[in-house]
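Attaching a single structure in structure tokens format; questions to follow.
Shown here: the complex without one of its protein chains, the others still in place.
For subunit A:
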Amino acid sequence: MARYDRAITVFSPDGHLFQVEYALEAVRKGNAAVGVRGTDTVVLGVEKKSTVKLQDSRLSGADNLLLLSCRSVRKIVNLDCHIALACAGLKADARVLINRARVECQSHRLTVEDPVTVEYITRYIAGLQQKYTQSGGVRPFGLSTLIAGFDPYTGVPALYQTDPSGTFSAWKANATGRNSNSMREYLEKNYKETSGQETVKLAIRALLEVVESGGKNIEVAVMTKEHGLQQLEEAEIDAIVAEIEAEKTAAEAAKKAPPKET
């Protein structure tokens, strides 16, 4: 096995590309990220590791210079006005991929005078990730992305996921990164068509399965057709988390109550 993981262009005898699988491992160690698609909203949420004390979160990695809140956006970024991306895995690789995707979005607008569709830019990113699994001297990108957005003409919301091997598919809801299996199980059990605030709550509930509760540990961004990408403030997230906890305790109390009445 050791002989087949040096150069990624080499298949192993049993048909594995080990570098790609190791890249998937890197993704599994990255921060948790979740995406949920509603009827009129798409929500992206990521786990935020509690900030290191001396780090100035206001300035580091600011992708959105217009964001005036005290937390800079690092993990959920805009690719164009109507498309957003969240990822899990190597953040440095993410920067490169995001820059290329942003250039492609503008290049598409220039050559075809149309904004990209979510499917087009996902296909581009996935194609880029695949290219790096079939070239000499390079390693695959160590990240999986969740791409959310609206079709510029039909206004239909869409959510896609790509991974280091270069495959992509559309999802109603998905999770990636650390503990993504538990999040996915939760979503499979509890997913239903939602809209607006309900979609946001579903995404946060899924994240809370694996992340410590609290606004300072999760970052949530809501994508709507009218307003584009909106980051939720810490205070807003705390409020929603409080609502969710209240609903949970109410549900548990309802479960316990009936036996007492008999």
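Criterion: a residue touches a chain if its C-beta (ideal position, glycine included) is under 8 Å from a C-beta of that chain, and two chains touch if they have at least 3 such contacts; residues count from 1.
Quick note on the criterion: contacts and distances are computed from a predicted model.
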{"item": "Chain left out of the displayed complex - its UniProt protein name, from \"Exostosin-like 1\", \"Proteasome subunit beta\", \"Large ribosomal subunit protein uL16m\" or \"NADH-ubiquinone oxidoreductase chain 4\"", "value": "\"Proteasome subunit beta\""}
{"item": "Among A:Leu110, A:Ala235 or A:Ala257, residue touching the chain not depicted", "value": "A:Leu110"}
{"item": "Subunit A residues that touch the omitted chain in the full complex", "value": "100, 103-104, 106-107, 110-114, 117, 119-120, 123-124, 127-128, 131, 153"}
